[in-house]
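I have placed the structure first, in the form of structure tokens, so that the comments after it can refer back to it.
Missing here is one protein chain; the remaining ones are kept as they sit in the complex.
Moving on, here comes subunit A:
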Amino acid sequence: MIDFLNQHGSELVTKTWEQLYISGIALALGITIAVPLGVILTRFGKTAKVVIGIASMLQTVPSLALLALMIPIFGIGKIPAIIALFIYSLLPILRNTYIGMEDVDPILKDSAKGMGMTPLQSVLKVEIPMAIPVIMAGIRLSAVYVIAWATLASYIGAGGLGDLIFNGLNLFQPDLIIGGTIPVTLLALLADYLLGRLEKWLTPVSLRS
């Protein structure tokens, strides 16, 4: 263990950072696009089904294949990896945002409108606060997926902890595989935990269970 850390310590730190960086950006992009899109889709019932259908379809493409497909379009490196992971992060966030918003009691929407809230005020002050737990559940799910799948991104030269794992495979060094896997798992757990805290903080006091 000490030996492993002596030998690979600095590499481990760099790779963990890379992993975090790739998945962080992909997730951030996913949230920025999927949450507003999900909100907007609730205003267009028919389009919503089509868009969510497309997102579900993208989800079925095997992750390795999706990464490979990025090469002819974006080449190799971090950018195609981030794009592929971003696509993956979309669906859970989009779907949960849509469902969360749709599930807001119509009585509250009617009440908000009837009292003279603009549609934007109704979304920001009533619907999103009410839907936050569901939206956050989607984001947490996406975060765990993206961190795990970012490991595969090393295949297209994006770096990250996947480098350690694949090196371990190629060189038949189990300690490298384990040394790469454990930080990925820890990262995913940590991200889930932190996002859980965020969710609790964002959820209106009276709705916390």
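Heads up, the rule we're going with is that contacts are C-beta pairs under 8 Å (C-beta built on N, C-alpha and C of every residue); 3 or more make two chains touch, one makes a residue touch a chain; residues count from 1.
Note that in this section contacts and distances are computed from a predicted model.
Entry comment: the absent subunit's protein name, as recorded by UniProt, is "Quaternary amine transport ATP-binding protein", drawn from "Sulfide dehydrogenase (Flavoprotein) subunit SudB", "ABC transporter permease", "Quaternary amine transport ATP-binding protein" or "Aspartate carbamoyltransferase".
Touching the missing chain, out of A:L66, A:M130 or A:L176, is residue A:M130.
Set against the missing chain, the residues A:T14, A:Q59, A:Q121 or A:Q173 yield one that touches it, A:Q121.
Residues touching the missing chain, restricted to subunit A, are 107-108, 110-118, 121, 126, 129-130, 204-207 (touch as defined at the top).
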